[in-house]
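All protein chains but one are shown in place.
Letters A and B name the chains as they come in the text, with residue numbers starting at 1 for each one.
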């Protein structure tokens, strides 16, 4: 059945070629075994009370970091920078008081992607919000959560969070 | 130590057998390198204001599509059709006014899976909701978000979203 016709006069050379193929296969296997780059983020903003309202937009620097695999998230700036091109999932949740309006916006570079907000309310003492998106990012793209001027969220009680990860 | 006893009289045939094994291994490696099918969806419904209330149930056709890897989501119908059997994650978020009740329901085929809702409220000007589920889908299973009659959500301000992806 086999169509293989070894040159009996050159068995040594055939063996060498196969040894090289074996090494090449093993290297490809090693790459697969290492797996895809892992990237994952989970952090809270905890400043000890209401955060805002401020008179200008701010990027939320979630400072209590649970998970930062791949070091893609900078807790000083609040900015996640994609270490590899790929498809990522991001989600954020917030808690806020009713005394001021609340609003958070997820950005990819300069593009606003999804938002969650609630009105000021005289009677409802608290508001919750959140949103999520799956984004195709190029290496170096930046993702972050902004709070527009004159809005606030609650930055205590482990309730205002930002999470994300690379889909494989 | 080796239990290998090559037939010295038939080295050529042994070599041929090994060459065939190498090709078979490489083909399996290629399949792994290609990776699993990627499926991911992220979209908003943006119609320019309140969506509903209507006098009948409607499937939300999220029309501002950020991500539709694998073309599993149809933005005309709002229906996601699983391109491969597997385990998927879905989540939706909405914003709504307080003037009418709000309610969204995630369906798998004809089964209602999870819901999020809020009452009409004279005093609380806005409501937020969302939910999520991990679902085992067969190829062809359909997942979508329904809004029951006499409810509404806010379909503006990038606040009402539907996202999902295949877990690997």
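Definition applied: a contact is a pair of C-beta atoms (placed from the backbone, for glycine too) under 8 Å apart; a residue touches a chain by one contact, two chains touch by 3 or more.
Everything numeric here is computed off the predicted structure, so don't read it as measured data.
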{"item": "Touching the absent chain when the full complex is considered, from B:37, B:109 or B:168", "value": "B:168"}
{"item": "Absent-chain contact - pick from B:53, B:97, B:129 or B:164", "value": "B:129"}
{"item": "Residue numbers in chain A that touch the chain omitted from display", "value": "11-13, 15-20, 22, 25-26, 29, 32-33, 35-36, 38, 40-42, 44, 66-67, 69, 91, 93, 95, 121, 123-128, 130, 157-159, 161, 163-165, 168"}
{"item": "Hidden partner interface residues of chain B, rising order", "value": "2, 4, 6, 8, 11, 14-15, 18, 21-22, 25, 28-29, 32, 87, 89, 91, 105, 112-119, 121-124, 127-136, 167-168"}
